[in-house]
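For this depiction, one protein chain was excluded, whereas all remaining protein chains were kept in their positions.
Here the chain labels run A and B in written order, and each chain numbers its own residues starting at 1.
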Amino acid sequence: MTSLLELHNLTKAFFGIAAVKDVSLSINAGETLGLIGQNGAGKSTLVNIVGGVVHSDSGHMTLSEQPYTPRIPADAQHAGVAFIHQELNLFTNLTIAENIFISNFPRMGVLRTIDRAKIKALTGELLASVGLDIPSDTYVERISPGERQLVEIAKALYQDASLIIFDEPTTSLTARETERLFAIMGQLRAQGKAIVYISHILGDVQKLSDQIAVMRDGELVACEPASALTIKRMISLMVGRSIEQLYPKRTTSPTTDPLLTAKNISASGIVEDISFTLHKGEVLGLFGLMGSGRTELARMIFGADQFESGEIVVEGELVRKPSPRSSIHNKIAFVTENRREEGLLMSIDIANNISLVSLPEFARSMLQVIDQRQMFDSARETANTLQLKSGDIRQQPVKSLSGGNQQKVVIAKWLLSRPSIFIMDEPTRGIDVGAKYEIYTIIDRLAAEGSGVLIISSELEELIGMCDRILVMSRGEIYGEFTREQFQDERILRAAFREQDLPMMSVHDGQAKRD
Amino acid sequence: MQKQPFNVFRFFLNNSTIFLFIAVFIIFGLSSPRTAIGDTGIDFPRFWLPENILNIIKQAAVFAGIIGVGMTFVLLTAGIDLSVGSNMYLSVVCAGLLMRSSGLEIVPALFVSLLVGTLYGAFNAFCIVRLKIIPFMTTLATLVVGRGLGTALTSSQQIDFPERMNAFGQTMVFGVIPMPIVVFVLVVLAAWFILTQTQFGRQVYAVGNDIDVAKKAGINTDRNLAMVYIISGFCAGLAGFVLASQLGGRVDRSFGETREFDAIAAAVLGGTSLFGGVGNVFGTVIGAMLIQMVGIGLQFNLVNLYLQPMARAFIIFLAIFFDSLREANYKKLKRRFIRPVHSASSEARAADAGD
Partner (left out) sequence: MSILDDRLSSAHALSQRQATKPRSGSPIRRAIQDFLLSDYFVLYLTLFFFITAAIFFPSLRNPGNIANQLQNMWPLLAVAIGQTFVLILGGIDLSVGATMGITSVVGAIVMAQTLDPSFFDRSPLWGTLMRPEGGVLAGSEWAVPVGVVVMLVTGTLIGFLNGYAITRFNLAPFMVTLVTSTFFAAFALWLTQSRNISGLPEAFLNLGKGDILSIYLGPKLTSDIARRDILSFITYPFVISVGLAFISQFLLSRTVFGRQMFSIGTNRRASEISGVPGKSVITRVYMFSGFCAAVASIMYSGRIGFGQPSLGGGNLLLDVIGAAVIGGTSLFGGKGSVRGTFFGVAFFVLLSNILNAMQLSPFVIDAVKGVIILLAALIDITRTRLINREQRV
């Protein structure tokens, strides 16, 4: 078997800090290479070099035994390397067919007009081969994230790629779509295409890959046949030590004092008649499949979105129309599911991010002058409590931190306002194993100090590991409640699926469902 | 992708500019002075007479329409071209000076105007694409530079074109249609063709939707961006020449001033988004006509000259106001329904959780 792509001693540093260190690797045609590692381990930089997005400082590559030096992404495409990014790269204002052909339409006539009939026929074939039954002239803004992913794959097929890189492709997919994606990956492999598959879901990686490459701190620490690696060993290779325990042991048990009570919350078409209570010292999980309404519910409770009827009682006080400001006043914190868009001021320094919620508390006099010293001291103290790894918090912009440390900044921002209720939407999404453990420890400590924590997650395992109680949402309703003794993957999943989709259920599928 | 039940409010909102257009047309018609038609004895509003309607279209073409079409290209890429007014002036000044000094005929003079306009656009493109100066700053600066150059060339004097320029302006195609309308129709059709039927046109939409994605998709974004400013410059050169011919061949140093705002307003009224990726040329045509109709309608109703810009500002405000309502409504529609809505019919029933 000849190797399709060879990487020789690739090194890439961003201002002194090596992101990729002397990595050599080869991939054969018809083979799937799993690429794993913690966030910041260099996976993305490595595949970005292959995809022509960044250029290596040293080292070289060969593709089909020819020297391969992609200057821009288009070079990689022409050479037969397709890159399916985590965030989808489609134009929502164009049709599926236009998206596939955008860089090179088939054209006809003296005026070089787009050959609509031809692209329709070609797109039809491509969509059929990825199992997508949608008219080719549908606008991309009208199709679901999973369908968009399949369109991306169809595009890669059209470009006749010999190597397809998948970077975290399942984060936005439903279980059914994930299954379909895996089936298509199998077909591609059978056709002799090489695949690089990057994912945090190690079970998937093990199932799909022939070889698994593990990266840590920019270096390739192992590249072994998938059959030779257990998940436990993958984790210990990734973190450089063995983690026996993925979740810290809970130190306290919840009280029965109610902190926050939601009563009959409804918003037509989204959630219906939701009631529950969060107690002091309790970690309450909210589990549901994509589109079950869990994120929407969390946003309504915090006041980021409106509900139509129902009420919320916070520590005995009735709140009819919550807003972020009233919630902050009521000592509620809300860690949103997307850090970048709703959590952080990426280009601004860490200290100012941490103090954002509590700014009014540092204000002195009528002019609202900020007590700078106190502000920075408090910010630094909170950052230290969370063991934030950073340079000078007054200088370093948040965008230069790793995902896990960014999430710590979000949590620090809320901690500083000393809330008694924490709503956390996907608090560990996209962060690595080590950082996850630290976040879990923080959650346990918050509960131990008497706060109530509501965790929304699509990783059932995480909820089972951390929560005292789990509520299951399905189609906008609460469809089940489980206490610790009742925790059992299968029962919870069955509630989430309303027992309709039984054949698809397994722990693994549950993990794959995210929105 | 489910069918939405028909909703009057939504229908109105989605076509707000057209409704505004019709409303303005009717109101000005009813309030305008009347005139008897021939010897039928019927009093007919002068505003609705065919010659007035032709006049509206003609003025829409020369004042905001042609440059509005160029502006539509630019706005589709999320850019902006503030220099079109100055470009109109500089282009026509160059053509006019050559006509006067070396007796250039109309057609070569038109080519000079087009060439200068295109080069002006190319200079914008160079600054934006090569030097990477943001479009707002670039075109704000070239707005000043262009007018300064034009005024320096003419020593700030008015240029009087030879008589043949005026004659050219009064040309009727097929004996009935004023020349500017024909030019406008040709420009609009060409722009429609380019935007919808060619690879370049579709890529313009792609660049406006997300330029980073466009780069990753292997689109030559630099070339596309450069092209839209060149097209806008070309349109300005053309519009400048045609407008000068309509003004009796007299071009003074305020020629074309603030036209860029009319062009932007025409495009935005026509549904083009300032944020790129959304819009089409036919909307711009409606927008340009609406702006001109308001101006002419106010004149018909003998409104104080000073109040006209205020009325125009009000109309533009209404347009962006409706545009924002439309956007808000659109967002509401895009909201994912995750469970059936009780009151609505089964048609409105959303797809289930797995969609």
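Here is the rule we use: contacts are C-beta pairs under 8 Å (C-beta built on N, C-alpha and C of every residue); 3 or more make two chains touch, one makes a residue touch a chain.
Source: prediction; values computed, not measured.
Chemist: For the full complex, which residue in A:P324, A:G434 or A:G450 touches the chain that was left out?
Modeler: Only one of A:P324, A:G434 or A:G450 touches the chain omitted from view, namely A:P324.
Chemist: Hey, which of A:D133, A:D160, A:E317 or A:E341 is the one touching the hidden chain?
Modeler: Within the whole complex, the residue contacting the unshown chain is A:E341.
Chemist: Can you tell me which of A:L286, A:A304, A:I411 or A:M424 touches the chain that was removed from the display?
Modeler: Only one listed residue reaches the unshown chain, and that is A:A304.
Chemist: Against the chain that's been left off, what residues of chain A make contact? List them.
Modeler: 8-9, 11, 14-17, 57-60, 302, 304, 324-325, 328, 334, 336, 341-348, 352, 355-357, 359-360, 362-363, 367-370, 372, 397, 399-400, 413
Chemist: Going by the touch rule given at the top, which residues of chain B touch the chain that is not shown?
Modeler: Residues 127, 131-134, 136-138, 140-152, 155-156, 261, 264-265, 268, 274, 304, 306-310, 312-314, 316-317, 320-321, 324-325, 327-328 of chain B touch the chain absent from view.
Note that in this section only the chains that are shown with their structure count from here on.
Chemist: Please report how many Å separate the Cα centroid of chain A from that of chain B, as a whole number.
Modeler: A distance of 43 Å separates the two centres.
Chemist: Please name which positions on chain B make contact with chain A in the complex.
Modeler: 1, 193, 197-199, 202-203, 205-206, 208-210, 213-219, 277-278, 334-343, 350, 352-355
Chemist: For chain A, which residues are in contact with chain B within the complex?
Modeler: 53, 72-74, 77-78, 83, 85, 89-94, 98, 102-105, 107, 111-114, 138, 141-144, 174, 176, 268-272, 289-293, 296, 474-477
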